[in-house]
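Only one protein chain is missing; all other protein chains are in place.
Up next is chain A:
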């Protein structure tokens, strides 16, 4: 059995104000990206990209987005992403920028990368803790959360 090959773009939404990420949802990202492809590559590019294009995952807290696209045309989608300056949801504009972190063939590889990336972020941010109490707080929070429930959801998704 031959499957349709896809590419998953793991992107990070850069915003100046973290709380504005809460305003976004899947649909806002979907229409925003589709509009950008349309502006950058015209009707033809938009048509190529719209085959199996989907926003697979959006984390409103960290601003991580998974975009799916067919393998043959993912570069068209990717080259349109830098031109996004803001996303719109229910009439509210959220100025933001897409930063592509990883391009993978399956969600699984993207997830592996994301875990590694997040650990890296934690190491980057830990030195910013002002005192020992804060550091302990972070450690407790990390130990408290478990991936078990999340993994179950991911498996269902796949």
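Throughout what follows, a contact is a pair of C-beta atoms (placed from the backbone, for glycine too) under 8 Å apart; a residue touches a chain by one contact, two chains touch by 3 or more; residues count from 1.
Following the convention adopted for this analysis, contacts and distances are computed from a predicted model.
**Q** For the complex's missing chain, which UniProt name, "DNA-directed RNA polymerase III subunit RPC9", "Ribonuclease P protein subunit p30", "ER membrane protein complex subunit 3" or "tRNA (adenine(58)-N(1))-methyltransferase non-catalytic subunit TRM6"?
**A** The chain we cannot see is recorded in UniProt as "Ribonuclease P protein subunit p30".
**Q** With respect to the chain omitted from the figure, which of A:50, A:79 or A:109 is a touching residue?
**A** Within the whole complex, the residue contacting the unshown chain is A:79.
**Q** Determine which one of A:23, A:54 or A:97 touches the chain that has been left out.
**A** A:97
**Q** If the hidden chain were put back, which residues of chain A would touch it?
**A** Against the left-out chain, chain A lists 14-16, 39-40, 75, 78-79, 81-83, 85, 95-101, 120, 124.
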